[in-house]
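Dumping the structure here so I can ask a few things about it.
Every protein chain of the complex appears in place save one, which is left out.
On to chain A.
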Amino acid sequence: MNALKVLKIGPAASVQDGGRPGLLDQGVSRGGAADVLALAEGAALLRQDPGLAALEMGGMGGTFEATAPLRIALTGAPMAATLDGAALAWNASHRIEAGQRLDIGPARRGVYGYLHLGGGIDTEPVLGSRSAHVAAGLGRAVAVGDLLPAGPDAPGETGLTLAAEDRFQGGELRIVESFQSALFPPDVRNRFAETEFTRGSRANRMGVEMLSDGEGFAAAGQLNILSEVIVPGDVQMTGDGKPFVLLREAQTTGGYPRIGTVLPCDLPKVAQAQAGASIRFRWVSLEEGLQIQDAYDRALRALPGDCHPLLRDPADIQDLLSYQLVSGAVSALADPFATGGDT
């Protein structure tokens, strides 16, 4: 079996795919990758189906050893990555050989980095998905000693790269009104859009806290609301009027009122915002929101065509001397007396 063996791993790493749509009526929220754009980018770089599963690494990567030759891609929050000590480009696809060791360090920007395998990570699906949904009792975090098996992979190209949209430092979130928006007086909704928030420290795959100075954002009759459906992107106001942007692993229903819903295409920006990142909300009409999302969906489908070969300027290659630039040439730094084999 082609697999990656997990030798070291951060505390918040799990296998994720597109999640489990369709089980809302059974109380199971969709879940899936926190940054679905990263899933699509990895699939494009490996020329494969975006429905395949990848390893999501929250804040910190890990160390892996290949049991057989594999194709990989690295996307999402940029992390320092090396293969047997040699630097690997992020947002790119690579080939690794059996026994090679892949090291992925902490996130340099953003939160969630992704490690994709050619053929996808082929763990057993539960209820139609390989995504761990820990709050729902489905799956668990990846641990030291686990094997991440690769699905069948046709020999394919590697060495592709993709210019990634920078979504790792907050910014503007576009939001539409939803069924409870009218519970918030117009002046509260306006003030919400004029407020500069920072991402708070309470953040996980269920939702992200937004902090601001000044008073909270309260709804009228806030405590007498029947529990209603929650959708990803909903901005829920807790009892003291503090906003949480809910992500795809939020509970399926809730009683706290929601001022509006962030567009799906802006949710990677929420998940990837580091603590302290600055965030603003901008109201858009339903019509405008649909157009923005439609354009984004089209861009996502076009990603495979945006990949190009990973060409590096030799001046940027720190390990240039380890490359065999001319067949048979001898490196100036190599020990001429080394008998080889164990470099």
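Everything that follows uses one rule, which is that contacts are C-beta pairs under 8 Å (C-beta built on N, C-alpha and C of every residue); 3 or more make two chains touch, one makes a residue touch a chain; residues count from 1.
Note that contacts and distances are computed from a predicted model.
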Which of "2-oxoisovalerate dehydrogenase subunit alpha", "Cytochrome c domain-containing protein", "Peptide/nickel transport system permease protein" or "Allophanate hydrolase subunit 1" matches, in UniProt, the chain that is not displayed: "Allophanate hydrolase subunit 1"
Who touches the missing chain here, A:Asp35, A:Glu56 or A:Asp234? A:Asp234
In the complete assembly, which of A:Leu7, A:Met60, A:Ala80 or A:Leu138 touches the absent chain? A:Leu138
Going by the contact rule already stated, which one of A:Gly59, A:Gly200 or A:Pro264 would touch the omitted chain in the full complex? A:Pro264
Missing-chain contacts mapped onto chain A: 21-28, 126-127, 135-138, 176-179, 183, 220-221, 224-229, 231, 233-234, 251-254, 261, 263-264, 286, 289-290, 293-294
